[in-house]
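Yeah, one chain of the complex is gone here, protein chain that is, but the others are all in their spots.
This part shows subunit A:
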Amino acid sequence: MASSLTVEVRGLTKEFGDRAVLRELDLDIAPGEFVALLGRSGSGKSTLLKVLAGLDTAVTGEFTVDGQVSVAFQQPRLLPWRRVWRNVVLGLHPVVGRDVALKALDEVRLADHADAWPRTLSGGEAQRVSLARALVREPELLLLDEPFGALDALTRMAMHRLVETLWQQHKPAVLLVTHDVDEALLLADRVLVLDEGRIASEYILGHPRPRELSDHIDVRAQVLRDLGVNERATA
């Protein structure tokens, strides 16, 4: 049973000095499942993502990730001295050809920018290249670290639709780290709230896609309470 999971985390603890950012955390993600991870700043959500990406190995506890992992960060992190299509195939070993890159760029509707330098792209375009670079590796697990956080509202809405479509086509398991509750409710099968280094609450979202913002209005209120936001007071 356990072997069929894409991500299996048991008792994961991460300490910075004497401060525990993650404590005894357990997490399962099934193949093809879209999980959103919410939490206040400093709740450890980005740390968890880094551990799963293999970027932070100084942890205790156990975790297994079954298959290829890709990450898209908040900043696109393209190599400015590589043309767009070469950035897309950066993670492929051995280095593959341009046609693979063009196919991936076509999926994010940027095939005509294949030969552009990254600096000529807008923020949203660069982030789409970053997505293409993550997906071209055909990952079993796609880690998204607030990938829409730095985009303007209109671009962000378009990106939500794009990510949903790409996920439905490729069906990787997704862990989306975000502080945007609406984003999590639009996209995820399951929403987790991280607090004090553990999963504090979990919500299964059953509404068919594509969703509207109002589809999980009841869950929204609860999640906001979990995050310590009193909606009436802040509205």
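Going forward, contacts are C-beta pairs under 8 Å (C-beta built on N, C-alpha and C of every residue); 3 or more make two chains touch, one makes a residue touch a chain; residues count from 1.
Note that in this section contacts and distances are computed from a predicted model.
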Hidden subunit of the complex - UniProt protein name among "4Fe-4S ferredoxin-type domain-containing protein", "3'-5' exonuclease", "Sulfonate transport system permease protein" or "STAS domain-containing protein": "Sulfonate transport system permease protein"
Full-complex contact with the absent chain, from A:Gly44, A:Gly124, A:Pro172 or A:Gly197: A:Gly124
Touch with the omitted chain, as defined above, among A:Ala20, A:Ala53 or A:Ala221: A:Ala53
Residue of A:Leu90, A:Ile199 or A:Leu224 in touch with the missing chain, whole complex considered: A:Leu90
Contact set of subunit A toward the excluded chain (per top definition): 53-55, 69-71, 73, 75-82, 90-91, 93, 113, 116-127, 133, 137, 150-152, 155
